[in-house]
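With one protein chain withheld, the remaining protein chains of the complex are depicted in position.
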Amino acid sequence: MVIVLVLQILFVTLLSCLVGLFLIGLSRKMTARIHWRYGPPLSQPFIDIVKWFSQTAVSHGKLFDAGMIFSLTGSVVVVLFLPFGGICPLRGSGGLLVILYLMLIAPLGIALSAGEAANPYASIGVSRKLQLAFGYELSLLMILLSLMTYYRTVSIVDIVEAQIQSGWSLVQLPLVVSGLAYLLIMPAIMGIRPFEMIQAPQEISSGPMAEYGGKFLAFATLQHALNIYIGLSLFVNLFLGGGSNAGYFLIKLLLAFMVFQVIHAVWPRFRIEQAVRCLWRWPALLAFIGLIIVWVTTS
Amino acid sequence: MNFLSEYTYYIGAFSLIIIGLYIILVKKNLMKVIIGFSIFDTGIYLFLIAVGYLREGTAPVFSKPGLDAGKMVDPVPQALVLTAIVIGVAVLALAVILAIKIYAHYGTLNLRKIKEQRW
Amino acid sequence: MKLEILLAVVFGGSLLTYLLGKISKRARDILAILVLLAATAGIASLYGRSSTAILCTGFLDFPLVLRIHPFAWIFALTIAVVGLCAVIFSWHYIRKKGRTDFFYFMMLLVISSMIGIVLSGDFLSFYIFWEIMSWSTFLLISYNREEAIAAGMKYIVMSVAGSLVMLVGMISLYTQTGTLVFEGITRNLNSASSGYLQFILILFFVAFGIKNAIWPLHVWLPPAHSEAPSPFSSVLSGILIKIGTFGFILLIYGIVQVQVFVNLGHALFNVRNLLLLLGAVTILLPTFIALLQDDAKRLLAWSTVAQAGYMILGIAYGTSESLSGGTLHFFNHALFKSLLFMVVGAVEFRTNGVRDLNSLGGLIKKMPVTFAAGLIGVCGLIGVPLTNGFVSKWLIYHTLIVNHSPFLAFVALLGTWGTILYSYKLIHHIFLGQLPRKYEQLNAAPVSMKVPMIFLSLAVVVFGVLPGLPLHVINLSEIGFGMEPLAINMWGVVTGSGTIQMLNIATALTLGGIVLWLFFRMGRKNTRADQLDNYAAGAPVPADRYQYSVKFYDPLTSMIAPYLKDTADNFYSALARGIRNVGNGIRRIYTGDVGNYVMYIILFLAILIFIQLYWKVW
Amino acid sequence: MVNPVLFIVVPLGLAFAIPLLKYISKKIIRFVPALAFLFNLIFALRLIPVVMDHQVHVQIGGFIPPLGINLVAGPVGMLFVVLIALVGFLVSIYAFHPIKEKDEDRYHILYMLQLTGATGVVLTGDIFNLFVFFEILCLASYSLVAYLGNRAGIESAVKYLIQGSLGSGLILIGIGLLYGQFGTLNMADIAGRIHSVQSISVYVPLVLFITGFGVEAALFPLNAWLPDAHSSAPSTISAVLSGIAIEVGLYAVLRVVFTLFGITHMMGLFLLLGVLTLLIGELCAFSQDNIKRMLAFSSIGQIGLLVFAFSLASTLGIAGGFFQLISHTLGKALLFLAAGYMIAHTGSMEIASFQGMGKRMPFTSLAFTIGAFSMVGLPPFMGFPGKFMILKAALHDGQMLTLILLVFILIATVIEGAYFFRVVQVLYFAGEDLPDRERAPVAFSRFVPMFLFTGLIIVLGIYPSLITDLLDASALELLDRPDFIKSIIP
Partner (left out) sequence: MRKLISIILLGMVATGLFMSISQIPFGEPGERIGDHFINQGVNETGATNIVAAVVVSYRGFDTLGEVSVLFTAAMGLGAVIGLVRRKKTHTPIEPASLIVYTGCRFLFPVILLVGTYIVIHGHLTPGGGFQGGAVIASAFLLMYLGCRGKRIRENLSRGLESLGGLLFILLGVTGLVIGRDFLFSFLPEGEAGNLISAGIIPLIYMAVGLKVGSELTGIIDHLIEDTDELPE
């Protein structure tokens, strides 16, 4: 039984990294296509990671490395809690709340290592990253709470099974508003345009990634990939029924990603105060109304 | 009408008391206030004596053998007044000395000006 | 170890420390630590036992009773442990300052009076120890002279007001039930009307609310904690605030019985909802005010106010899970908050008095151990999974969501995210970023400070990974209160609608970490770069040292700052000014002119006569 | 067991003897007051167990009560005699050190006469005799307030004299009216006949007495003299004034209200008066910056609290009132002595000038702090049981008016806490930190009284039951009039 668990864990982690990197490559390819140019090959992210690993990186101290490892571990562990189609390795040990908390390890890890790098630009980037995270957390919390109140449970696996019987929660009457709100904040969670001011290549000099090179850049990209995967998988599991087996799950994932990728390709990048103001205006209002609807209907 | 004739002494005593109080309340000069006090005290003594008075009563002293005890005035208020007068003297003496000292310090006896100890 | 011997040891010890201090400073420090060690051992030996002891037969013909039960045991042990760490911490910290005997005497007096409160079995001894704690805290808060005086004054005025309200409540309970002993009150309180119960709850709510710094009554806490000497502010913040929580639990669960409390009074406007609402506000507002602070200890003080809100939520909610969440959060908060204050204290000690976040930075190079302790403390504060804060917060969220009050849960979760922001700000401004030139020769924190820090950080992690230890004792106390305990095992909580198993999370994180660390070492060896050799993407590298700390979360903070003016504080200072003006006005009655004074006498006489003539009072 | 008359006669005799003793040697005069009050203290303490079960009556001159003057040494009387003797003895030790450099015999005589007057007021059972001893107390207080001879002292003395003698005049009118109606001067006798007469003619003497004694007992509108008198008198005298003189005035009001007239249904009026005095005293004290004026206003406040406690007219209330009275006397005497010693050291009465006294005069500041904490009513000290009993009585009383007034009392106590703690902070924490060595030596004669006061406050704070049974007996004596009357006029 333990071997099955270990296999599942390996399978889920590897697959999620692959899916994440593939999606980054796909997004580059799609943006290029929309911009009427060919764009780099789909496997470009994999090539980059291999290249970065072969370079010698510059490190600023033990916490600089530990912070990066800590953040990637956080993301990897979150993936284990998310059901991948039918498989959810750490099913019984804590539901959405644990996922929420584990999701904050990643930004914290990067913040610590960027802080250690003692580069003022990196600190500016970190403060922006945390502000953005706080921006979308406001609505994300309300959405998750409305879901949990609606399904009367904390664990994500129960929510997926409930959706299998009674259909996608996106279409359930009381959850539509929350679903809409979630759609609005998805770009911020995944860190793609219009909320790309942290990961964006142009912002590299004043983002948290300022001091990262070689291995660290590889880890950062992996962490970004996992982040995209987590955002999407949360959306799919909570609102689109999560897929009875891995295949359905991946298709839904891809479709959802395609929708946001189109927005990513054409939208400009917000400044941080525009981003926070935008996140706190409409999505927060929708999420709040959603929560009230759910609260009223299920009391 | 008999009220006035019956209580003339009391009315006299109380008017002295009220006059004394009026002086204390209204006057600015410290010496006048002290005089007001002596009037106030005299009024009280008169009232005390009036309480003990008996119509056509004689002084309670058996100087001659043949005096009738029934007609004598009540001696107790007189004893009280004796004590009260001496207390009045003592207080007035102290008041006068303090007035002198006030004049030595402030150069004036006007109570409206002696206001350093306030609030 | 009998209860009254324990109290005698602790109180006698504090007096002895003061006297010994006159002879030799070192002996006094050692004695202080021994006294607290003895207290911790004594309390630990009382584990699981619930017994009563008579302290003194008749104080104004009221018996003074002492009582130990599992619930009081947790509080007593936390007080003793955190007190011990604080005293060890102050070994070096206080040496150079003046009046050290006074400091140790007051410190031990505060700790012993807190233990007294927790062990008291009746309201009178509870009140006596409560007052001793208040005035000894007052003397300690104003220890640091200049601004500490205003902070001390604000503290003592509010705590005297609070304890007077409690005294009135206590005596009205006596008139109602005829006794002051807790068991007696619970026995014959059921006859009381619900209106009377609500009145009593409001009174005690004000008294405990002031000590527990609930939102409108929290005004004294930020200045008090930031001005008090650091070892004391870790005691003050760690456990003294929780005496209010202890009072709440004692009142709601011990005396008024929770099922009575829950459905007391009107459906919507009852004491429980008021408490919950204020608890929520206490979480939200202070968290974001903490974000705006630039002084390290003031930031931590505001964070204490916020964390106290979690406990109030836990306690006031009424289910056994929420109670265990609240109590566990008390226990965890005591650990990591006193740890954080010690970290800030160590930094303040080394940089002799610098607490301003904007003028520190990059101290990780110079004080690595303090940084590590600070990091663990911050993770505990946030509730990062491997630390103890996570379990208690999870319990509170879980009860709130399952029992269908999502808005409270939303406020609590938002509070957690606010905590993340200001904790990172604390860690970043002090330890990360560029080291200012003047701190280049800074050396690490002295050993006497490192020991308690390491001990507390270990405790934070151990109880994070093994929450079963404290939860087991909390279950014992819940049985004591007549509530069904929580289904727990060594690694976590197993409830019907959602379980957490720290074992899985811990192994997942550690294994993932090790694998990734190996993956990380697989590549080429990194070259170390000096701290100041930074990449500026072509822009000219600034010559001297820059630390990005002023207006750290600027767009966000400037957006929420207008809503965060501390209205309660303005209200109280306006009240104080009003009383002062009234005082000034009234003393004008004594005009100094004898004529007026004599007029007053005759006026008094005339009024009395007028009353008789007009109303025939006689 | 000693004859209570001696408590008055011995100090009086010694006071008369001092001018003669001057011929023998100037030095021993300083010890005479201490000797007298030590005598009083010892024998009064021996008399208390006797008094607990039956009142001791003494006829003067061998004539039975309504004719001659009689002394009534009941629990209340002895409680006050012990208090006066104790405070008198300790303060006289404090006064071994001369106040003004010139010879002190007049000071010691006046001091003894003041306390003899107080003892006389407390023991006598005859209203005119009460008036005479009251007059001795007031006259000695006027001259002692003016003793320093400085500008403030003389002004306060004059004002105090004018208001005091106005009050005495009113009392004399009251005595005249009572004698006119009942033809007797003995309190018990009058008490027995009081209800046989139509109301208005008994009400006016009552009001006159309350106003007259109220001036000395510092009720609200009548206490304008107190702040000036207490702040300009020498500190030993303000300690005695605050500790004993106003309490004796209050005793006189109580004796008149409870025993002589026995009114129990007009108590609402006195409740209001008490709380009014309390609020005004505390508010004025809050905005003072001269330490002795602040303590004087705090005395007014405490008297308000006592009036509130006594006008609850229940055994609990009166026993609590007496306990708070004792705690106020001891506490306030300690505060004035400590403040006086500090003023002597710094030279100015401003609170701001006391910065850093915690270092220079550690023991005096500790004594002051303990006194302040006891006044505010913090547990280990004597103030707490006092306040506790008063609150218990008020809540036991349960009427709406009492509960509303209770709120005001709490506010006043908080204000009182505010200004006392402000001074404590100035003592210990204000100003820059002085080095430890700069410590002023404590004179022996200043150390003993402060040490004993502090000790008493702490012991009675921890074991209040030492004196509670005496207090209950005195509450009973005040409350049931008929038994008091029967025991004197058989």
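Order of writing sets the labels: A, B, C and D. Residues in every chain begin at 1.
The rule is simple: contacts are C-beta pairs under 8 Å (C-beta built on N, C-alpha and C of every residue); 3 or more make two chains touch, one makes a residue touch a chain.
The model shown is predicted, which means the values in this text are computed figures rather than measured ones.
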Write out, one label after another, the shown chains that touch the chain missing from the document.
B, C, D
Among D:51, D:122, D:140 or D:485, which one is in touch with the chain left out?
D:140
Sole touch to the unshown chain from C:66, C:240, C:313 or C:605: residue C:605
Those residues of subunit C which, in the complete complex, touch the missing chain:
595, 599, 602-603, 605-606, 609-610, 612-613
Which parts of subunit B are in contact with the chain that was left out?
6-7, 9-10, 14, 17-18, 21-22, 25-26, 50-55, 59-63, 69-70, 72, 74-79, 82-83, 86-87, 89-91, 93-94, 96-98, 100-101, 103-104
In terms of residues, what is the contact footprint of the unshown chain on subunit D?
3, 5-6, 9, 12-13, 15-20, 22-23, 58-63, 66-69, 100, 102-103, 106-107, 109-110, 113, 116-117, 120, 124, 126, 128-129, 132-133, 135-136, 139-140, 142-144, 146-147, 149, 154, 157, 173, 177, 179-181, 183-185, 197-198, 200-201, 203-205, 207
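Criterion: only the chains that are shown with their structure count from here on.
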When the C-alpha atoms of subunit A and subunit B are each averaged to a single point, how far apart are the two points in Å?
101
Round to the nearest whole Å and give the separation of the Cα centres of subunit A and subunit C.
36
Residues of subunit D that contact two or more other chains, please.
158-159, 162, 166, 227-228
Mark out which residues of subunit A touch at least two other chains, giving numbers and ranges.
none
Within the complex, subunit D is touched by subunit B residues 17, 21, 24, 30, 33, 37, 40-41, 44, 47-48, 51-52, 76-77, 80, 83-84, 87, 90-91, 94-95, 98-99, 101-102, 105-106, 114, 116-118
Give the list of subunit B residues in touch with subunit C in this complex.
21, 24-26, 28, 33, 111-112, 114-119
List of subunit D residues in touch with subunit C within their complex:
158-159, 162-163, 166-167, 170, 199-200, 202-204, 207-208, 210-211, 214-215, 219, 221-222, 224-225, 227-228, 263, 266, 269, 280, 283-288, 297, 373, 376, 378-380, 384-385, 387-389, 391-392, 395-396, 398, 406, 410, 413-415, 417-418, 421-422, 425, 428-433, 436, 463-465, 468
